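Down below is the structure, laid out as structure tokens.
The other protein chains are all here in position, but one chain of the complex has been omitted.
Let's look at chain A:
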């Protein structure tokens, strides 16, 4: 049984966190992955997440916030159900990354780090996602989509809108 009262996470995630803090030589090593997994479940790193993670690891909330503000994948505001991250770094840029980004902006009607009104999608322009040889590329949640064209983007977004897209977490 957990030593921390679980208030916000599912039983499965709470059990995962209970294990996570025990595997490392130092408890604090669990912090970054814990914040990511918490975000996957809650949608963002809320104040409640910060408080509970701090307690689970045994550090100050300030220490959690200090780390939270450093990593670009951690967010303190809700994103859409599907977070669309379009890469525009050099390899993607040379093969139409900006065109893909503009197309997504137009299609979803939102800008960088904005969420659609229905909350289904959010859009982000991101730095190199390590898909350079299959450019242009984007990630929807943790799912990669490569060799994009605007037509392919339309198909991908429609699949997610219908709730049929993969959602690798």
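Everything below uses one rule, namely that contacts are C-beta pairs under 8 Å (C-beta built on N, C-alpha and C of every residue); 3 or more make two chains touch, one makes a residue touch a chain; residues count from 1.
In this section, contacts and distances are computed from a predicted model.
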Which of the following names does UniProt give to the chain that is not shown: "NADH-quinone oxidoreductase subunit F", "Acyl-CoA dehydrogenase family protein", "Insulinase family protein" or "Ferredoxin hydrogenase large subunit"?
"NADH-quinone oxidoreductase subunit F"
Among A:8, A:36 or A:51, single out the residue that touches the unshown chain.
A:36
Could you tell which one of A:14, A:57, A:79 or A:104 touches the chain left off the display?
A:57
In chain A, positions touching the absent partner
23-26, 28-33, 35-36, 57, 66-67, 70-74, 88-91, 93-95, 98, 101-102, 111-113, 124-135, 139, 142-144, 146-147, 168-169
